[in-house]
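Every protein chain of the complex appears in place save one, which is left out.
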Amino acid sequence: MMRGIVAFLDDRFGSNAGARFVLRKIYPDHWSFYLGEFALYAFMLLVATGVWLTFVYQANPTDAYDSVASLSRAAPIGYLMRQVHHWSAVAFVAAILIHMARIFFTAAFRKPRELNWVVGVTMLILASLTGFTGYSLPNDALSGVGLRIADSVLLAVPFIGNWASDVFTGGGFPGPLILQHLYTIHVYFLPVIIALLLSAHLGMLVYQKHTQFVREPQNVVGRRFWPDYALRTLAALGATVAVILALAATVEINPIDVYGPYKDWTAPNPAVPDWYAAFLDGGLRIGPSFEFTIFGHPIPALFLPAVVMPLVVLSIVIAWPWIDAAFTRDHAKHDVLVPPTFAPWRVGFGSGLIAAGTFLTLAASDDAQALAIHQPVQSMVTFYRILVPLGSLLVGVLAGLFARELRRRSAAHGTESERVVALRRNEHGGFDEEPVGSAL
Amino acid sequence: MALTPVDGHAAYLQQCSSCHGVDLRGGPNAPNIRGVGAADVDFWVGTGRMPAAVPWIEVGHRGPSLPQATINAIVDYVVSVQPGGPPIPLVTTGGDATHGQALFRENCMHCHGATAEGAPIGDQQWAPPLDRATVTQVAEAIRIGPSEMPVFSEAQLSPGDVDDIATYLSDMRAAGGFHGLPVRSSGPVPEGLLGWLAAGLLALLAYAFSPGRKETKS
Partner (left out) sequence: MTRAGLAIAILFAVAATLAAAFHASPAILGWLAAIAAVGITLAAGAAARDLQAPDDLREPRHARGPTAPVPEPPDMATRRGAFGRLWGIAAGAFAVLGIAPFIALARKPAPRGTAWTAGARVVTPDNLPVRADTLSVGGVATVFPADRVGAPESATMLIRLPSDVLRVQPDRTGWAPDGNVAYSKICTHAGCPVAIYRHASYELYCPCHQSVFDVLDAAKPVSGPATRALPQLALDVDAEGYLIARGDYTEPVGPDSWDRTL
C-alpha cells in the first residue's frame, strides 16, 4: 500500500528524488542528540491534547473555571487529557533546558549555528510564556493570584506599563478581557510562533547538517535517516509519550477543583507559580524592599527582580554565541563538538548560571523551607540573598576548576589531542610543527 | 479504665500547675488561663498540644496524651475556677458541604492550605494540617483562635456555618483524593520536581539505551 501511495505522489510531483534525499540523509548519532527530540515530542503531545481542550474550554470569566473543573466530574478521558496537557508542559520546559545545556556545554552554538541558538532560546521563553498563560486559563484561585502579580509586574515597567496593563486586561485587573487575551495568546499566537520557529530550527539543522563528536570536520559521520534514525526517533517518541502518560495517570497536577475559582480576596497557601516561572517569584521574594522615583514616577520594588534581572540574563544568553566567540577569539566555523571539559571556563560560566537559576527557583518556596527547618522566613531570605550571587559564583568556579582538572588528566594520558599540525621538514633534518587549526 | 470519677483539681495540679500556676494565673512560660472557657482547654489538651513538654516550642496535633475522662475533668475544673469563654461547641457533619467549601476557601484556605494540609504563615509559625483534628476540635479552634489563628465569633460564623465547614472537611478526609488518581497533588513545587524527574528519566533512558557503536574518534 505504501508503495502505491509513493508511486501516486511521484507520478504527480516527481517526489521520489526528494524522498530518497530525505531518507538517505546521514545524521550523527549520540545519546545526547535525542534530548531535543524529547522536547519536540512533548510539544506534539501538548498540541494534540491542547486541540482537544479547545473544544471544552470557554474563555470568559463566568464559565472558564467551570468548563475546566467539569472535566474532573465528566468523562475520565477529559480529565486525563488535561492532566497529560499540563504534565507535558512541565516536562517540556525541563526537556528544553536539558537540551539547551547539552548545546551549550558542547559548544554546538558556534558559527555557523548561532542563529539556531537564538531561535532555540526564543522557543524556551515562548514555551514558558505558553505554560504561564495556559495554566491561567482555568481562572482558579492559584493561577489568578499569579496573574495579578504578572499584571503588577507589567505595571512596574516605565512609560508603557500602564498602557500595557490596560490593553491586556481591558481596563485594569482583572478586567473583562483578560481571559480572552490569554486564550488567543495561548492557543493561537504562541503555538503558531513556536511551530514556525521549530520548523526554522529543524530546517537549519538539516540544511547545515547536525554537529558531531567524531573528529572528521570534512565529513558528517553517522547513520542514515531510514531506517536507523527514523526508528530511533520513533523509540524516543514512544518513550516520551510513555513517561508523560504514566506520570499523568498517577500523580495529580494542578487540582483546580480544590483551589476553587479565582476571587481577588482569597489566596491559597503556598502561593507559587509553576516551576519555570518560579525563578521570577524567588527573585520577588528576595529582592530588596526598595522603591525609588524618577521625576516623581515610582519605580516599584518589582522592577529590578522581575523586569531588569530577566532581561539582562536573557540578553546574555541570547547573545552567547557572539560573547563566546569574542572570548575565545575563535570566529571560524565548527561542525565538530567540543567535549565539555575542553573549555573549562565555559563549563564554569554555564554551571554558575544554571546554579543561579536553580537557587532562584528554590527561593520561591523559601517560606515552606523556613518552616521545615524552624527558622523565620527572613532568615531564609537573607540566606538566598547570599546564596544566589555567591553560591552561584562558587559553583561556577568549582565546576570550571573541576573541568580543567579532568582535561589535564585526559591530556596526560595522551588520549585527546585537539591541535592539528602540519609537519614541515626543517634545515636540521627534523620536523617543525606548524599549527593548522583546531580539529574541534 | 477508671471507674471512679477523676478528680479534676488533682489532675490539674499534677499536669498543668507547674507552668500555669496553682491559681491558673500562669507564669513566665504559660499564659493566664482563668476564664478561657471549656472549648479552649478541651482543644489544647484534647489535641495533645498540652501538657507541653517544652513550654516554648509549639507542637502540632499529636493526639491526646491523657485519657478522655481526665481531660473532661480538667476542663470542668478550669471552668469551675472562673466561668466564661466559649463552651465546647456542638458540631454535626450533616451540613452543606458545598457551602462549607466556599467558607473554607474564604476563611481558612490562605492559612491552612487548599486541602487543609497546613502551610507556613511567616516567622516560624504555621497553620497546621487538619487531618488529625476531630470536627469538635476544628470548631473549638474556630471559636477560640489558638496561637496566631484569628477568633471567629458566632456572629461571623454561625453554628450552621461551622457545621458546614466541618462537613466539608470530613468529606474531604473521607474522599482522600477527589479524582481517582493514586497520588494527590501537593502544589506546584513537587509538580515541578516530578516534571524534572520525567525529563531527566528520558535523558537517562537515552544514555542507557543508546545503541552501541564502535568508537570512531580519531
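To keep things simple, chains are lettered A and B as they appear, and every chain counts its residues starting from 1.
Everything that follows uses one rule, which is that a residue touches a chain if its C-beta (ideal position, glycine included) is under 8 Å from a C-beta of that chain, and two chains touch if they have at least 3 such contacts.
Quick caveat: nothing in here was measured; it's all calculated off a predicted structure.
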Legend entry - Touching the absent chain when the full complex is considered, from B:D23, B:E106 or B:D131: B:E106
Legend entry - Selected from A:L53, A:L129 or A:I149 as touching the chain missing from the view: A:I149
Inset, instruction - Sort through A:V56, A:L245 or A:A325 and give me the one touching the missing partner chain. - result: A:L245
Legend entry - Selected from A:V22, A:V51, A:I77 or A:V308 as touching the chain missing from the view: A:I77
Inset, instruction - Looking beyond the chains shown, say which of A:F290, A:F327 or A:F431 touches the absent one. - result: A:F290
Inset, instruction - Mind listing the subunit B residues that contact the chain we can't see here? - result: 106, 110-111, 119, 121-123, 125, 145, 147-153, 155-156, 179-182, 209, 211, 213-214, 216
Inset, instruction - State which residues belonging to subunit A touch the missing partner chain. - result: 26, 29, 75-77, 79-80, 83-84, 112, 145, 148-149, 151-153, 155-159, 161-163, 165-167, 171-174, 207-209, 214, 216-224, 227-228, 231-232, 234-235, 237-239, 241-243, 245-246, 248-250, 263-271, 281, 284-285, 287-291, 293, 296-302, 335, 366-367, 377-378, 381
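Everything below uses one rule, namely that only the chains that are shown with their structure count from here on.
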Legend entry - Touching residues on subunit A, where the partner in the complex is subunit B: 29-32, 34-35, 38, 72, 76, 79, 83, 87, 90-91, 93-95, 97-98, 141-142, 213-216, 221, 232, 235-236, 239-240, 243-244, 247, 249-255, 257-260, 263, 265-270, 272-276, 278, 361, 364-365, 367-368, 370-371, 374-377
Inset, instruction - Would you mind writing out the residues of subunit B in touch with subunit A in their complex? - result: 101-102, 105-106, 109-115, 119-124, 126-127, 177-185, 187-189, 191-196, 198-203, 205-207, 209-211, 213, 216-218
